[in-house]
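Just one protein chain is left out here, and the rest sit where they should.
Naming follows writing order (A and B), and every chain is counted from residue 1.
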Amino acid sequence: MSTTTSSDARARAGRAGTGGGTGTGGAAGTGDGRPRQRLRRERREAPAPVGWIGAMVWFVIVAVPLYFLITTSLRTSSEYLLSGPMSVPKDLSFASYRLVLESGFGLLLLNTAIVTVATVAIVLALSLPAAYAIVRSRSRFVRRTFSVVLLGLAIPAQATIIPIYLMITQLHMYDTLLAIVLPTAAFAIPLSILVLTASLRDVPGELYEAMNVDGASPARTFWTLALPLSRGGITTVGIYTAMGAWNGFIFPLVLTQSESVRVLTLGLWTFQSQYGVNVPAITAAVTLSLLPLLALYLIGRRQLLSGLTAGFGK
Amino acid sequence: MRTPLFRGRRRALATVATAGALALALTACGSSGPSDTSADGGDRGSSTGDIWVITDASLNPVQEKSAETFATSGDVTFTVSNYANDPYKQKLQTAIGSPNQPDIFYNWGGGNLKQYVDAGQVADLTSAVDGDADFKSKLIPSVLDVGTIDGKIYGLPMQGVQPVMMYGNDDVLKKAGVDGMPATWDDLLADVKALKASGVTPIALAGSQSWTELMWLEYLLDRVGGSDKFAAIAAGDDGAWSDPAVIESLTMIQQLVDAGAFGTNYSAVGYDDQGTQALIAGGKAGLELMGSWEVSALNASFPDFAKSDSLVWGTFPTVDGGKGDPSAVVGNPSNFYSVTDGSKVKDGATQYLLDTLTSDEYVDGLLSIGQVPAITGLEEKVKTGDFAHFNAFTYQIVNDSSSFTQSWDQALDAATAQTMLTNLQKVFLGQMEPQEFADAMAK
Partner (left out) sequence: MARTTVGTGRPGALWAVPALGFFGLFALLPMAIVVYLSFTQWSGIGSPVFTGTDNWTKLAHDTQLMPSLRLTIGLTIVSWLLQTAICLPLGVWLAHHGRGRAVLAAVFFVPLLMSSAAIAILWGGLLDPNFGLASVVGPLIGVPDGNFIGDPDLVFWVVVAVVAWQFVPFHVLLYQGATRQVPGSLYEAARIDGAGRFRQFTAITVPQLKHTIITSSVLMLVGSMTYFEIILILTGGGPGTATRVLPLHMYIEGFQSFDMGYASVLAVLLLVLGTALSLFVTRATGFHRMDSQKEGL
């Protein structure tokens, strides 16, 4: 991957006005007089006021709700009603977090974690061999598989919820965590195969050939070559699937109901009516639900980014 | 047992579904309590039973205690399992008639109960209740009516009555020059004007949850046309929705909306997030129409206000020239216990209900958590706790009521209720005229 340069656009500062609104750097005029910009392979740091302005607008749109989320969760509920949503909290209070943690948040977390881990395990166990076959097999059936799977990207899960509800009740799995796991995993498979296929394609063909010459079986090639070399793709799929399972709403909503198998997303919804005007408690619950994923993201950031990019072509 | 669609396929499905030890482990740890217990119930013989109720932190212990008490005297040991409100209905919907069904289940009476009765799944308790005159005499008739379908008793009231009434913030009312709660519709219109002039929202309304809007229609139809009008609707009579009284009630609602009675942003206000309570308690609105649970709800969120003299209440205003009895109330008469017809411990379950529901222990238990039981002769007893006056008032209006019409969304079947709530919301939004509402509902 080459690092693209943009810009010694200074030289054309006069025409830069035409660049309004575009991300690549727009009106570069203000950047005049920065000699280092002449560097050939300069990284893209060109000041781009229009870009910055646009980005700052979006920043405000994203940050204000997040500010509200964090500050509100640290208020007492009476202070929230009195001093309004946007003021700086007077005294930080962790009472809301305590309240949330004491009202069964641990169980929600545990259930969600079980669902997430199981979903990721199933998805990887099924998608990896499939992706491997798609990349290496010459079978026509496998090619078809790939088309079907690509099409699957577009199947709206919502539209199948009623038959899935029927199937799950007929299988006597209604109101179990497994009922959430199975369809969640099924709908994660298309994207997983897509990403893993891309990542396996990056393994040089010569390596496969070398294994082949050594007389390695497909399984051995899979274990010793394909698997280790597609770690990036696996991480991507893992994180992405985990996020989907962690945040899943429709399947838990329709396929479970007992408190004992309630997951986080439904729990949040319940909290909303349980705590009502106690917005601090609700925001505390939302914040808590966010933390595990934030940690996961911070760990796997790079793979997630590059893996997704590869999976979707350029 | 009743699974024609998947019979042949089930094995294949199951094989794939349980591929992997992980999946198996999940089934084991994930399956829910209740189906397990009822499955076990069969093994343990007929001496155990299940009671399914709604999760309610204060009520559940009372229910559990009564089951324990019964276990010492009766021959059945009941286990009480609780579920959150919305999921419960779905749970019940799928469980009733299946081998996993409970023996006693909590329900809302009326149309909610009727669908199970129509499906032949509920035990007829009439002869048992008639055979226990002392028990029967303790039930408030207007409440028992809601558990009675086609003249037969299928549900027995098991918790406090929750009539709908008007609440007010007296400070706000006084500031606007309004003296006390409105007694008549004309008073109400005058109060709205005065409150609006004083710069507050006259009536707090949680319009994003249209069951709060429904309360207005429920009362108005009762006042304008009498309780027969809704009885006809609930019975599915032709033209019941198009009755002139329905149209008139809806027109009165429009009149209120147009007068700015609910302010302008009521459609964005929720009840579940206590939006209206905050308005009342915070002095931003003068009046509210809500169920009797409102006082304890206010007490939970705004205890200072709830316990102060600022909180006032009264019955729904009368309507001049209306055919309805001014003593009639609407709301949630109670919730009910019913016995499933297929229960293995049907007699034991019935006995439990007869022994428990009017017993001192159970009634005192309800009173101790601030509920007003649907039991006669409690005039003095209900005057307990922080809200003795309010409880006495609640008890009195129910005891004196000529009829207690159940909330329509619970009295009607789910699909009709859903359509009605949506259409009513449109009337409040001015998107639908009363006649259009009637036409849409008559379909």
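One rule holds for everything that comes next: contacts are C-beta pairs under 8 Å (C-beta built on N, C-alpha and C of every residue); 3 or more make two chains touch, one makes a residue touch a chain.
Everything quoted here is computed from the prediction, not taken from an experiment.
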| request: Can you work out which residue in A:65, A:204 or A:228 touches the chain that's missing from view? | output: A:65
| request: Could you list which residues of chain B touch the chain missing from the display? | output: 2-5, 13, 16-17, 19, 90, 93-94, 96-97, 119, 207-210, 263-270, 273, 275, 278-279, 284, 414-415, 418-419, 422, 425-426, 429, 431-432, 440, 443
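The rule is simple: only the chains that are shown with their structure count from here on.
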| request: Please work out the Cα centroid separation of chain A and chain B, and write it as a whole number of Å. | output: 41
| Inside the complex, what are the residues of chain A that reach chain B? | 77, 81, 114, 118, 121-122, 125, 166-167, 169-179, 181-182, 256-261, 270, 272-273, 276-279
| remark: Within their complex, chain B touches chain A through residues 3, 5-6, 10, 13-14, 17, 20, 22-23, 26-27, 29-35, 55, 83-84, 87-88, 90-91, 94, 272-275, 277-278, 282, 301
